[in-house]
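My structure is below; once you've seen it, I'll send some questions.
Only one protein chain is missing from this complex, and each of the others stays in its spot.
Per-chain residue numbering starts at 1, and chain names A, B and C are given in the order in which the chains are listed.
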Amino acid sequence: MNLANFPFSPPAASNFAGEMDTLFYAILALSTVFAVVTFAYVIFYAIKYRAGSSADRSSPVYENMKLELIWIGFPTILAIIFFVWGAKVYADLRIPPKDAKEIYVVGKQWMWHIQHPNGVRENNTLHVPIDTDIKLTMIAQDVIHAFYIPAFRTQFMVVPGRYTQMWFRPTMIGKFHLFCNMYCGAQHSEMGGSVIVMSKRDYAEWLANNGSMRQNLTPIQAGEKLFSKIGCGNCHGPADLPPRSPSLFGLYNKTREMDNGQKFVADETYIRESILRPGEKLLKGYANTMPMYDKQLTEDEVMALIAFIKGGAVPSLPASNIAASVPGHEAQVNGKAGLNSNALEFNAEGADATPTSRGKDLSVGAMAAEKGDQKR
Amino acid sequence: MSAHGHADSPVKFQYEDIDQQNDTYVIGMWSFMVTEIMFFGGLFLIYTLYRMNYQGDWWKAHEHLDWRLGGINTANLLVSSMLMALAVRAAQLKDRIKVMTLLSMVVACGGLFMAIKYVEYSGKIVDHLYPGPSFTTNPEILHGANLNHAQLFYGLYFGMTGLHGVHVIVGMLIISFLIKFWYQKKKVVTEDYIPTELIGLYWHFVDIVWIFLYPLFYLMPKPFTVLGGH
Amino acid sequence: MAKSPLHAAEGHAHEIHPVSMYVRTALILAFFMVLTIVAAQVNFGEILTGHNRQYGYYVNNLVAVGIAAIKAFIVVMFFMHLKWASSTAKVWALMGFFFLPVLFSVFCDYGTRTHEQVDGWIPGQSETALPRVIGSRDQEHLDPRFANDQNRNPKSSLY
Partner (left out) sequence: MSTTVTTPIGSGEAAPGPRLNYLTNGHSLKSWLLTEDHKRIAILYLISVSFFFMLGGAFAGMIRYELTSPAGNVFESDAYNRIFTAHGAIMVFLFLLVAVPAVLGNFLVPLMIGARDLAFPRINLLSWYLYTAAGSLILISCISGGVDAGWTFYTPYSSLYSNSNVSLCLVGVFLGGFSSITTGVNFIATVHRMRAPGMTWFRLPLFVWAQYATGIIMMLGTPVVAITLLCVIFERTFQLPIFSPELGGDPVLFQHMFWFYSHPAVYIMVLPSFGVISEVISAFSRKRVFGYHFVAFSSLAIAFLGFLVWGHHMFVTSQSMYQGVAFSLVTFLLAVPSAIKIFNWTATMAKGNIHLNSPMIYAIGFMGLFLIGGLTGLFLAAMGMDVHLTATYFIVAHFHYVMVGGTVMGFLAGLHFWWPKMTGKLFNDNIAKWNAIVVFLGFNLTFFPQFIAGWMGMPRRYHYYYFAPEFQIYNILSTMGATVLGIGFVIPVIYLIKSLFTGAQAGDNPWGAHGLEWQTTSPPPTENFYYSPIITDDVYDYDPVAEHEAIRELGANRQH
């Protein structure tokens, strides 16, 4: 049989694959030895000491402290060794390097929205350059999903309400499976697609082509557009205006003091909370005058706003750069335009602009609509 | 066979003697109460986590609760616990009239507790403070608390005090049956005080749950986050 | 039937206690009830000053839960006769109070989640990912290692 048609190991396409496979085969070897030796003993005894056999049964042993201690101690030591090894691999998997390239992922029933730093968006397909640290910042819009790439040996859950992160460095050019690995409803098994690892040059070209073709906005541009559309700039200007509105210029990663003396670092989660529920943490010296945007913005929109604020929140683009959107080519993926730039027109009727409020009727509607589209 | 299984003997056929049976009953009851502790423990866990996360809003939301009504109920349950303990003592002394009197007073205390709960709940329901889609949208009622977090607070308030209330009602029903048995001079209860003791254990457990619920819901300290704002 | 030593009751579960014992217990409980109401009116957050101020809230809560625990202990011991019960019953009564903290160890998770994203971590060097002080978000003055790290990004202010 041709082994290519009968594979027993997934492709090893990321920096984790090496250490993970070593760990896997080490545990496999250990388990095999344990299982085979123990079971061989069982079978051997069952045959040797079967009733009526002439095997020597003199002086049977019923308790042997030394033996017990050996088979308590030996597995304990092995267990601790493998624990340390597994924990080390896990720490590598969980903690991204500082300068990793950040890609945003939004999971919803039943598709993945992916947005690259320069604004190129895609659905259910993730294009990444080889040999580059990629950090995915992920959030779910409805239920829990999991972003799983077997060839990269990594996955992480995508939870509604908070950001999770995972990272990897692809090491092999090719097309690999992308799965949703947390049961999420009717079309769970089809919520996936592929990860396409390209050479750095191809990736740059792909980004540029997609960008020019579709005139997508970068997250910062999209955020800026939204910023002016919903009128954030009316209050949040270049200067602090207590007690009404603090300036957002260069807000990201600053330490902010609340009116009760608590201090928070203005990270993504802080900014997200401040947009959605501004009364939650009041900045020292400011009144609670800002309206809540909870249930009014999609997660993509919040991400765009955060990107804009992370970028300094300084309006920089001339208005002409914000071009009208063109329907994206993801139509072929699932029969309708996904989260391309027209999602950022922020009309609430758009299928992709489902607000973060997730009443039952809404989800049913979305379910029915997508079911019709995604029929095989 | 020995003298087991007589219909009117308090010793069940699987036991050797009354001591063994009583011991087993007490151990069974305590292990049942361990499950009750874990049962309420799950709710206390949820409560603690969200209380830590939303200190300020929960404090503001709790301002709507009346600590005096809760205090009356605490005292009420305390008295009923003492009466229950005295009823068990009377059962030990086989003083039938006293047992029935004391148990009736315990049921009356339970009734008073539920009546006060009724007053509290109906006030909340008028204000649309029960969780769900029709939860109030008026932040004035909640002293300016975030409505989402206040809804979580009231969800747990109704969940935990409601579950406790269910236990109180169940306890009242059981005690009523106990009074009936004493009234009918059933040997199960008159010959041996342990059935009364077991029901007493249950009633004290219900009291203990309230001992924790009262400070957690009615007597919240003002959190630091709210303090700083004034 | 002969009573075997195995079935002998442990302790003196059947002792009859005087009424005064129950009344005294109830009075002590009433005292603690008043105490818990009084303690709730005292705001330790306002009494404590400066940097310790934020701990007042926790002091208040600890006092409230502590008094409740004492009350529960008194009820268990005297009203529920655990003091005179068999040691097996004692062990079972303790079991719940032992496993409840096991359940509450969930908070080890919520307490350390803040530090998931540790900057300065170098893959392969585990010592760079040591947890910082749990539960404190303004760590500059607590941990000199991070005093000047402006790019520090402790994830999540929610949990």
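Before moving on, here are some points about what is shown:
Going forward, a residue touches a chain if its C-beta (ideal position, glycine included) is under 8 Å from a C-beta of that chain, and two chains touch if they have at least 3 such contacts.
None of the values given here were measured: they were computed from a predicted structure.
In the full complex, the chain left out of view touches A, B, C. Across A:Asn15, A:Asn123 or A:Thr154, the residue that sits in touch with the chain not pictured is A:Thr154. Here the missing chain is touched by one residue of B:Thr35, B:Ser122, B:Asn138 or B:Gln184, and it is B:Thr35. Considering the complete assembly, chain C touches the hidden chain via residues 1, 4-7, 88, 92, 95-96, 99, 102-103, 106, 108-113, 115-116, 131, 159. In the full complex, chain B touches the hidden chain at residues 1-2, 4, 12-15, 20, 23-25, 27-28, 31-32, 34-43, 45-46, 49-50, 53-54, 130-133, 148-149, 151-152, 155-156, 159. Remark: the residues of chain A touching the chain excluded from display are 5-10, 16, 19-20, 23-24, 27-28, 30-31, 34-35, 38-39, 41-43, 45-46, 49-52, 55-58, 60-64, 67-68, 71-72, 75-76, 79-80, 82-83, 85-94, 109, 142-144, 146, 148, 150-151, 153-157, 159-162, 164, 177, 179-190, 192-193, 357-358, 360, 363-364, 376.
Everything below uses one rule, namely that only the chains that are shown with their structure count from here on.
Relative to chain B, the most remote chain by averaged C-alpha coordinates is A. Two chains share more touching C-beta pairs than any other pair, namely B-C.
Averaged Cα coordinates give chain A a centre that lies 45 Å from the centre of chain B.
For chain C, residues that reach two or more other chains under the stated contact definition are 53-54, 158-159. Annotation for chain B: residues touching 2 or more other chains are 224, 227.
Chain B contributes residues 146, 148, 224-229 to its touches with chain A in the complex.
Chain C meets chain B in the complex at residues 1, 3-4, 7-10, 13-14, 16-17, 19, 22-23, 25-26, 29-30, 33, 36-37, 40, 43-46, 53-54, 56-57, 60-61, 64-65, 67-68, 71-72, 75-76, 78-81, 85-86, 88-89, 92-93, 95-97, 99-100, 103-104, 106-107, 110, 158-159. By the touch rule above, chain B contacts chain C in their complex via residues 2, 16-17, 19-20, 22-23, 26-27, 30-31, 33-38, 41-42, 45, 48-49, 52-53, 55, 67, 71, 74-75, 78-79, 81-82, 84-86, 89, 92-93, 197, 200-201, 204-205, 207-208, 211-212, 214-216, 219-224, 227.
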